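All protein chains of the complex are present and in place, except for one that has been dropped.
Moving on to chain A:
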Amino acid sequence: MTMLLELDHISKIYGDLKAVDDLSLTVPAGEWLAIVGSSGSGKTTLMNMIGCMDTPSKGSVKLEGRKLEDLNATQLADVRKNMIGLVFQKFYLVPHLTAVENVMVAQYYHSVVDEKEALAALDRVGLKDRAHHLPGQLSGGEQQRVCVARALINCPKIILADEPTGNLDEKNEKIVLDLFRQLHEQGTTIIVVTHDALVASCAEREIMLNHGVLVGEKWNDPAAKAAYEAAGGRPASTGSTAEDAQRGETAIGFADPTKAAKTGGEA
């Protein structure tokens, strides 16, 4: 098992505020990782750094062994369009383009536009018959599915999803999670930022941030954990001196209160 993503003591500092504090993490190809934590815990900042949309103040990010800090803006844009598929909480579809055109935008910036392929991607998320509707004519769940179709159209190595079900009802949440499950089964690496326990529990592995500090890590899939450790994978760690920080080689388990709320007390 090779490590697709390696974070080596990365920090993001705004003045006196450490949005992410000295985090080290490795993610193998094909893993489904959830980054959980409350609002303001640094999840999105971490995701921006992984997605080449932001650079760490300290430390190093490696994607397929290539250090991102050595790349200029154009090269980072290339990495973004070639390796990463993005799914946002607020969907961020271009409002004056139809569903299929929104998917084709990703193709346009990546390589060559292929409408049939874009329609096939929409078919995959169950929206072929809504392909020529504008985002304003689609429900929230449908918009998020368009967003997923756009993320997977270029066959990215990683799908980064920021609160992908944050604006969806349970039915649409299930549809989107099923889509992620399918992508994961096909070997796509998925990193989901969420504070939703149900979404997090679908992932093989969860790490928890609190005020930018890694405070816990747990595996929901023992087989995946075993494979990870067998490949030389080590628990995530932080160099932070915060009291509850997860330092060293031992993972600290955690119970997410929101999970308890959603699952009826089952931690």
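The rule is simple: contacts are C-beta pairs under 8 Å (C-beta built on N, C-alpha and C of every residue); 3 or more make two chains touch, one makes a residue touch a chain; residues count from 1.
We adopt the following convention: contacts and distances are computed from a predicted model.
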Query - Candidate names "NADH-quinone oxidoreductase subunit L", "FtsX-like permease family protein", "ABC transporter ATP-binding protein" or "Exo-alpha-sialidase"; UniProt protein name, chain not shown - result: "FtsX-like permease family protein"
Report summary line: In the whole complex, of A:L7, A:L33, A:M104 or A:V215, the residue touching the missing chain would be A:M104
Query raised in the report: Which residues does chain A use to touch the chain missing from this display?
Result: 39, 44, 47-48, 51, 53-54, 73-74, 77-78, 80-82, 86, 88, 90, 92, 94-97, 101, 104-110, 112-115, 134, 150, 162
